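Only one protein chain is missing from this complex, and each of the others stays in its spot.
Which chain is which? They are A and B, in the order written, and residues in each are numbered from 1.
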């Protein structure tokens, strides 16, 4: 048990960061691609804009996650960005 | 023909920019060049690159022109770099190093 806990203390933050980067980053990108539908343009254009911008958001999120000082901050940053995107995406989802 | 002249411009441009760098000056001449010489090399190099860009854009428009420019600069920089390595190696060998 103690060794499990030790392992968790040692690698927990790293695993958490990896999850934030892989899944959190993708979720943020997906959210941004839907939020793009709120842009003042026709639906096909908005869809394509969201798709193209999504990868930049994803890459930015991954860099952010590994650049900040702690795993908690990494998640917090993702959530802070996600909030306004969620507001924009809500009506169309 | 325009490809060739743009490529030569890129090559000379990067050669000038490389020689304008302090480390390369020490490697090649064993000392720093005087500041005015360095400045004019830098300006000349940048002008050559801009000239290549202008040539390609005037010929093929911005889209194709920029793509071609990007290719010529990459290749030109790579060749200049290779030439510097090769030159220094030959000199080192000649010195028996």
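Everything below uses one rule, namely that contacts are C-beta pairs under 8 Å (C-beta built on N, C-alpha and C of every residue); 3 or more make two chains touch, one makes a residue touch a chain.
Heads up, the rule we're going with is that contacts and distances are computed from a predicted model.
Between the listed names "Cation acetate symporter", "Transcriptional regulator", "ABC transporter permease" or "PepSY-associated TM helix domain-containing protein", the UniProt record for the complex's undisplayed chain reads "PepSY-associated TM helix domain-containing protein". Taking the whole complex into account, chain A touches the unshown chain at residues 10-11, 14, 29-31, 33-34, 36-37, 41-52, 54-56, 58-59, 62-63, 66-67, 89, 92-93. Considering the complete assembly, chain B touches the hidden chain via residues 3, 17-18, 21, 23-24, 61, 63-64, 67-68, 70-75, 77-78, 80-81, 84-85, 88-89, 92.
Note that only the chains that are shown with their structure count from here on.
In this assembly, the C-alpha centroid of chain A lies 41 Å from the C-alpha centroid of chain B.
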